[in-house]
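Here it is, the structure, as structure tokens.
As you look at this complex, bear in mind that one protein chain is not there, while each of the others sits in place.
The block that comes next holds chain A.
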């Protein structure tokens, strides 16, 4: 539809308008967050005559920003690390035993679970987790690891089909056992897919709202998105304070994105086209 020989100005204009649509709400959020209520009442989109960094300080104090940030980081970090370590191992065992009925069934079991919507397990799950004393950050990490299996095993098994068997067989002949083979031969070979799984899991755990909402009963353990929800009433009509807090919550991921944009996009694409 768009020509391919010389620079396509129709595409350029379309993309410029699209970029403005993407950037406009972010621009608005920054402008709102830097004003005091009087100035905001006069103009939402104009530059502030005086920049009110105090909104950010106040937002940090209200939401216990560093504490909340560490909660999110703790949950995301362990969810990502444990997901990559365990799912790659499960997928390896499945991929190398597809001819055996048990492993084939297991693969289909994980795959079928992808179609089960979360609402059906949500209500009993919360009771189950509080009975176990796991209605907290640790329980949340466990659930991210468990609920990611379907998608990640699918991705890993697809990737392992292209990993040659020769290296493993050579190691086997040398007398290495399966565990050694996995950790020292196969796991490093899966590095590209490990990166994809880590990014997908990280984005999910970091930005998720529904699971922390139903699982975390102690406000001390709230994550960054959840704390924005919990503090809606405290912001009341002080939009500048609310927006400073929103931006602070979005900031860590935006910084990661700015520095690792190409890496993130490439790896997500790789996962998507498997």
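One rule holds for everything that comes next: a residue touches a chain if its C-beta (ideal position, glycine included) is under 8 Å from a C-beta of that chain, and two chains touch if they have at least 3 such contacts; residues count from 1.
In this section, contacts and distances are computed from a predicted model.
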Missing subunit (named according to UniProt) among the choices "NitT/TauT family transport system ATP-binding protein", "L-serine deaminase", "Sigma-70 family RNA polymerase sigma factor" or "Carbohydrate ABC transporter membrane protein 1 (CUT1 family)": "Carbohydrate ABC transporter membrane protein 1 (CUT1 family)"
Options A:57, A:184 or A:269, residue touching the unrepresented chain: A:269
Contact partner of the left-out chain, one of A:59, A:94 or A:241: A:94
Absent-chain contact - pick from A:51, A:70 or A:123: A:123
Hidden partner chain, residues of chain A it touches: 1-8, 11-12, 14-15, 18-19, 21-23, 25-26, 28-29, 32, 44-45, 86, 89-90, 92-94, 96-97, 103, 106, 109-110, 113, 115-128, 142-143, 146-147, 149, 177-179, 182, 203, 206-207, 209-210, 213-214, 224-225, 228-229, 232, 239, 242-243, 246, 249-250, 253-254, 256-257, 261, 264-265, 268-269, 272-273
